[in-house]
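I have a structure here, written as structure tokens, and I will follow up with some questions on it.
Just one protein chain is left out here, and the rest sit where they should.
Should a chain be cited, it is by its letter among A, B and C, assigned in written order, with residues numbered from 1 in that chain.
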Amino acid sequence: MTRLKWGMIGGGEGSQIGPAHRLGALADGRFEFAAGALDHRPEVGRAYGQRLGLAADRAYGHWQEMLEGERSRDDRIDLVTVATPNATHFEITKSFLEAGFNVLCEKPMTMTVEEGEEILQVAKTSGKICAVNYCYSAYPMVRQARAMVRSGELGKVRLVVTSFSHGHHGDATDADNPRVRWRYDPEMAGISGQFADCGIHALHMASFICGDEVARLSADFASTIASRALEDDAMVNFRLEGGTVGRLWTSSVAIGRQHGFDIQVFGETGGLRWASEQPNQLVYTPVGGRTQIIEKGEAGLHEDAQRLSRVAIAHPEGFPLAVANIYCDLADAIRGEARDGLPQAEAGLRSMAAVYSAVESAKNSGAWTDARPPMFR
Amino acid sequence: MTRLKWGMIGGGEGSQIGPAHRLGALADGRFEFAAGALDHRPEVGRAYGQRLGLAADRAYGHWQEMLEGERSRDDRIDLVTVATPNATHFEITKSFLEAGFNVLCEKPMTMTVEEGEEILQVAKTSGKICAVNYCYSAYPMVRQARAMVRSGELGKVRLVVTSFSHGHHGDATDADNPRVRWRYDPEMAGISGQFADCGIHALHMASFICGDEVARLSADFASTIASRALEDDAMVNFRLEGGTVGRLWTSSVAIGRQHGFDIQVFGETGGLRWASEQPNQLVYTPVGGRTQIIEKGEAGLHEDAQRLSRVAIAHPEGFPLAVANIYCDLADAIRGEARDGLPQAEAGLRSMAAVYSAVESAKNSGAWTDARPPMFR
Amino acid sequence: MTRLKWGMIGGGEGSQIGPAHRLGALADGRFEFAAGALDHRPEVGRAYGQRLGLAADRAYGHWQEMLEGERSRDDRIDLVTVATPNATHFEITKSFLEAGFNVLCEKPMTMTVEEGEEILQVAKTSGKICAVNYCYSAYPMVRQARAMVRSGELGKVRLVVTSFSHGHHGDATDADNPRVRWRYDPEMAGISGQFADCGIHALHMASFICGDEVARLSADFASTIASRALEDDAMVNFRLEGGTVGRLWTSSVAIGRQHGFDIQVFGETGGLRWASEQPNQLVYTPVGGRTQIIEKGEAGLHEDAQRLSRVAIAHPEGFPLAVANIYCDLADAIRGEARDGLPQAEAGLRSMAAVYSAVESAKNSGAWTDARPPMFR
Partner (left out) sequence: MTRLKWGMIGGGEGSQIGPAHRLGALADGRFEFAAGALDHRPEVGRAYGQRLGLAADRAYGHWQEMLEGERSRDDRIDLVTVATPNATHFEITKSFLEAGFNVLCEKPMTMTVEEGEEILQVAKTSGKICAVNYCYSAYPMVRQARAMVRSGELGKVRLVVTSFSHGHHGDATDADNPRVRWRYDPEMAGISGQFADCGIHALHMASFICGDEVARLSADFASTIASRALEDDAMVNFRLEGGTVGRLWTSSVAIGRQHGFDIQVFGETGGLRWASEQPNQLVYTPVGGRTQIIEKGEAGLHEDAQRLSRVAIAHPEGFPLAVANIYCDLADAIRGEARDGLPQAEAGLRSMAAVYSAVESAKNSGAWTDARPPMFR
């Protein structure tokens, strides 16, 4: 099987996201790195691309140059990853979809709900894949959880409880650190801080595992460091369309939590628990029975959990390989294999609708608001 | 030092609560068991009391008989524990306080806010101690957490997040089990199910550790098993009077959680985490530093944490000895030593006010309500 | 049921062991504290005993005075606990047994194998109970482990691996601390340091859970702090009589381990793991299946595990109540109920034989030695 051709926009030298995507795309040999516009400074980007092994004519200076260059080639890239600043995701993603490219967009897919609806429409019209990098959903044991719910092993899901809370923005004396400050500056971050940054991963996962969409929500936002214009802590209660009760806490001032993303799912006949800091185990308790540890790699897992694991039981696989799993699903999907676990534009749109809904609710003392995009109401 | 005399009302043969209190009162040799009215069936109670070693004339058939009997004795009991069905706590507690006895009342102290205010008034007038059995607050490492906050080791507390969630009522096919059913029957349980049962322990602890009172709250209640008239899952957002943000989740359908009572406290300069299933450790992270494990029994703990521990570091002490710690504090307080960690009538009253506030909020789609008792507004 | 009468020798004011035994004996109301010779200074002991509530004529000044006093009473004590310095255990225990008292002796029961054989003989002749305080074996989940092995749930046990390692003697600059120093001084500690102090708890438990006796062993001792005459770290390989392979590591210089006593048992059809710092869970894995968490208090436990637990599932019970469980078994045994989980003189003797065997092996470069007492060879 020949490798697919992959390109990236953004992810320049010194960024964290660039190496993460290159590792994700290349680790399993499904893609080769064929084109890139890696930096907003054209010469810097071209030089870096060539140092990374790109041919000179495919190490572009700007994403529009890359769009023009690639669309006219016979050996055009099969997939482009958009890993630029958030505010540019919409325009680039839309342009590449319209030109007939498959896209993997970093989250958030857009800055507004309207843009999200437009992307969804464009993707549909183009017939191309527009994936969004909700990479946590690609951990094997998250896929196992989803498959267990889908196959009815928990019965109807009554309750889903999730949190994505860390403490890395908890030092008020570090508030001028530019890597922290922009998150709470509406000019750069948009209408939401912590919820838009981390909370939507948790909300996506709740919906992903339960196989059901968020219908409405009530939010309580706080800026526990008073100088912040946007929230650094949020609680969101929600209901899925099928009636499941949801609870989501997200914080960036939870000092001592490093990467506190976890989820608990409680159904009629059992409960599940998964935590991102120990991603290779899934804790399962059948009603009336003992708690069991389900291990990545054990015999008898659901297909998605097996397929997206590389090494034997109890050999941990971590975050970069969850990103790689997104690329595995993308490679399969590009070749025409159904990969319904792959998060796509609709998920990106629904996240944005939830952000706007939560902000509105928080401003209205927690009044319940419709969390669905207008086009799905 | 001679032992104090102790009596109990309720806790008859076969109950769980009777042995727990007897162990708590007797384990450290501070009290001797001197009187009791242990059963609502007079003869059964008298016989059981004598089998437990009570003198025949102090093994009473009814709490009123005990009240009369003890008040007239020179060697009257120094403390009475009220461990009867919830609806009777108010009357018995009030009567014993008025007769000049110190009381330890099981939670909930009363069924209404008005009763709570009355108890508080009676206790004040009588000059006697009216303690309420929020026994989790007497774990040494909870006291350590409280002392750390009080001494400023966390800076101002920004955020407190707590949960008390289990799954022992998660089997809908077991809903007719009388030990489960009454919790969701307003005739027996009052206006709230899970929040009044477990949630108030968590709310008390948030307030206890932070050294601040709950000012207002917003609640989302759910009966995830539809046949239940009262909530089996609740999320309560709150604010302490000093502005601290609070989040509390409580559930009885969280299958796989056994005794999921835990609390996280996040301040300007550090965070803490404690969990009731591993009560002998307190996890502490200074801002910008590494997470540390504080062990019960280590050198240099705060006084309350040292005093309420019996065996060396890493020899676990569990729930029954947390109850015993309440009795230790009571013995000291009766002898005139200040024990401000001992939960008293005001705590019982504030819990009841919070229950009514939460029920009102939940009925009003989560509208924020004043959580304080009227007398403290 | 009237309470049994209990006396104690040793455990004077300021000791840790005194309160631990009083709590253990009194917590469940099975015993009343009736007599004591609590201090080697007669007046101090008498005064302390009376302060603890003993009658003046039963607050003795010396153990021999107590022996004389009690043997002549009609209401003589039903049980005496020997909690004096190690070198005195033999003489006191023997004397009380010969006088027809039941005894609970702290470990080590004796200082030599010959003394141990003598105690065993005396106990047999007297018809009285001579228990030894291997209290860890009385944790409910240890009893569950033993019952699972006995009932064949693990198949034949192939392998048992245990450790009892802490780091509290790891500071060489603290080596003159008298609480540490005596452990490594042959004058006071005898022929072995860490193995005799902690290792024999682990060896006893291996034998206890497996239901089989230690046959032979090979030891590697080290004094990692060179000034120590006795070992502070030891590895002991052993074989049970039925062929089970055993591995035991014990250390007092394992800095960071607080109370690292744990055991793993591996049989043909499953494995178990228990750790003393989290004593309320037992981890069980059936061969080819998933790891399960067995919780103290869950439905369906073996009888011993149920009987020796007081509060509901996931309410932790700790070390002092494990000691209390020894007293529960003793109370039952004194009343004539078979309690074969109660560690008795034979266990004390076998421990002493293992200590001598290990010391001999360590001196002979790990040569395998017979670990059985001569009388059982």
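Heads up, the rule we're going with is that contacts are C-beta pairs under 8 Å (C-beta built on N, C-alpha and C of every residue); 3 or more make two chains touch, one makes a residue touch a chain.
Small disclaimer: the values here were computed from a predicted structure and weren't measured.
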Quiz prompt | Absent-chain contact - pick from A:N102, A:S126, A:Q264 or A:N280 | solution = A:N280
Quiz item: Among the options C:L38, C:M66, C:V253 or C:A371, which residue touches the chain absent from this view?
Solution: C:V253
Self-check item: Option from C:G45, C:G116 or C:G170 whose C-beta touches the chain left out
Solution: C:G170
Exercise. Considering the whole complex rather than only what is displayed, give the residues of chain C touching the chain that is not shown.
Key: 158-159, 161, 165, 167, 170-172, 218, 220, 222, 224-225, 233, 235, 237, 245, 247, 249, 251, 253-257, 264, 266-268, 270-273, 283-288, 291, 365-368
Quiz item: Touching the missing chain, which residues of chain A?
Solution: 1-3, 16, 19-20, 22-23, 26-29, 32-33, 51-53, 166, 168, 258-259, 276-280, 295, 310-321
Quiz prompt | Positions on chain B where the hidden chain makes contact | solution = 290-295, 298
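Quick note on the criterion: only the chains that are shown with their structure count from here on.
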Quiz prompt | Chain centre separation in whole Å, for chain B relative to chain A (CA means) | solution = 42
Quiz prompt | Separation of mean Cα positions, chain C and chain B [Å, integer] | solution = 35
Quiz item: For chain A and chain C, what's the span in angstrom between their mean Cα positions?
Solution: 55
Practice problem: Identify all positions of chain A at which a residue touches two or more other chains, and write them in rising order. | Solution: 291
